[in-house]
Structures are given as structure tokens and as C-alpha cells.
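Note sheet for the following structure.
Note that one protein chain of the assembly has been removed; the remaining protein chains are unaltered in position.
So, subunit A:
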Amino acid sequence: MAIIEVKDLVKHYGEQRAADGVSFTVDEGEIFGILGPNGAGKTTTVECVAGLRDRDAGTVSVMGLDPARDAKELKQILGVQLQESRLPDKMRVGEALDLYRSFYPNPADPDRLIESLGLGAKRRTPFGKLSGGQQQRLSIALALIGNPRIAVLDELTTGLDPQARRDTWDLIEQVRDTGVTIILVTHFMDEAERLCDRLAVIDSGKVVAVDSPAGLTARVSAEQRVRFRPSAEFADALLLDLPEVAGVERNGPQVVVSGSGNLLQAVASVLARNHIVAADLRVEQVSLDDAFVALTGKSIEN
């Protein structure tokens, strides 16, 4: 069931159209990704959904509320973790939660939240003395302290080290498991691939595609490649006879087999039957990165 519906959302800043007819729906209980390069209009879109910015055109409905009209009610059921929102350096973790808790009618239990976010030992630590990952976790805690039905998380692993990123991902999955619907704004492919049930690819203020990560890659191409170095010579026909194989290329000592379906299994068993050992065996699949390039005509990093 759709918990958020966005239709033909338009928002411009002067001449620039940050959101140019954005439409998507988010289902209850899913992690919905908004993926796009910097400046694509991701933040503008979620700000219009969260009632932080007024849209110029289109309709937005969040659990039946219109963010432009019902911003106050909306903020009680929607928690937001914004990019680069800090706290005063000398405010302590426990104090921040206690303060933000008082802003909501039915807040969460701050002690349980602190424990579940792994900040139990940091209760008396001031914000300025927390590591980047801990600050980010506190930020998530503040987005969740109001017991929201929906949490919007904007670029939350930017600037974190790999371990802290993985910990944050686990945390988001835990939050989803408690029934909170999550909108995750990101420009990291691996993050989108790992976490999102579905995602909207946004580029230049427009939605290019909405699908699951697997659906997006399948859209671009179902082709796979298997690459290996054979221990003995063999004729290409050996592999070309297989229904899964579309082509065989030779690249010096390397053989590159392209095809679809259960390609790896088919190739491996034929080689094994012929007593050929495949060294440096690698399977290459179309990644979300490739899908993104195919959909938008550019790489996400630029």
C-alpha cells in the first residue's frame, strides 16, 4: 500500500528547475531509495515531501496529509535526518535526545533508542567529542525520537569510514524491521543496491526509472560475462554449442564468454568434462553503476 504519493512535483529556484515533474510512490514498510548525482534534485524532492519547502506545482500526499498544508501534523509522523545538520558542540547525547523528545506528542523511549543505536556509553559525551559515525547515529536517533512512521535519511553515510558505513546500513535495516518506512537519499550505488527495496533514479530534476535494484540492472541488459584462463587449448565450438552462450572471444591467454541464464554453471561443467581447469575465473554482471550510466548517459560521480 502506498504511504507516500508524489505526482508531477515541480520546484524551481529562479530559472533552475530543481524538480521537474517528479512522480513516484513509496509503499509502507519499504526502504525506498532516491538515487542520483549531486545536484540532481534529490534533496529538493524530499524537502517538498517532508514539508520543509513549498512546491511550485504537482501533488504530494504523505499518509493522506499534504505537506504544504498540514506541515505541522506531518512533522509528528515523519522524522528527517538532514545533510550537514549538526548540534551545538557542548550539547551531550542524552541532553539532545531529552530535548528533542519534548518536541513530540508520543516520543520513543530515549534509553532504548540510545542503546539500540550503540550510543549507550556516550550518553554524557558532548556532540563535539563524538566521531563522525557516532554523530551520524545521534542524528538518526533524533530523526527517530518522535516515533515516526516514515524516516527520511539524506546522504547519511557521506564522510563515514567503511566500517561505520556498514554499521549504519545494519542499523537502517533494523529500523525498517520495526515497521518504519524509510526514504533513503543517496549517491552511492553500493548503498542503494544493498539497502533499497525499490529506488527512483533521478537526473536533472526528472525521474528516469523506478524499480528494484535487480529490475534496474535487468532493464539495461541481462548479459553476463565469464572470464578465465584455460589450462589447455580447446575449440570455441565446445562452448558455442551451449544454449546459454552467445559469444566467445579470446584475449591473449584469456577467454571471455558472454551469454545469459545460468552461464557460469554451463561453462564450468563443460570445461570440467573436458578436464580443462579455468584459472582466474571471474563472472562479470551488469552493475547498478552500468544501469545508471545506461539510464542517464552519465556516471554518478560527476
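We adopt the following convention: contacts are C-beta pairs under 8 Å (C-beta built on N, C-alpha and C of every residue); 3 or more make two chains touch, one makes a residue touch a chain; residues count from 1.
Everything that follows uses one rule, which is that contacts and distances are computed from a predicted model.
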- What name does the UniProt record list for the absent chain among "ABC transporter permease", "NAD-dependent dihydropyrimidine dehydrogenase PreA subunit", "Sulfide:quinone oxidoreductase" or "Glycolate oxidase subunit GlcE"? "ABC transporter permease"
- Among the options A:95, A:197 or A:290, the absent chain makes contact with A:95
- Message: Touch as defined at the start, partner being the missing chain; which of A:86, A:250 or A:298 qualifies?
- Response: A:86
- Extract the touching residues of subunit A with respect to the undisplayed chain. 50, 52, 72, 75-76, 79-80, 82, 84-88, 90-91, 95, 98-100, 102-105, 142-143, 146
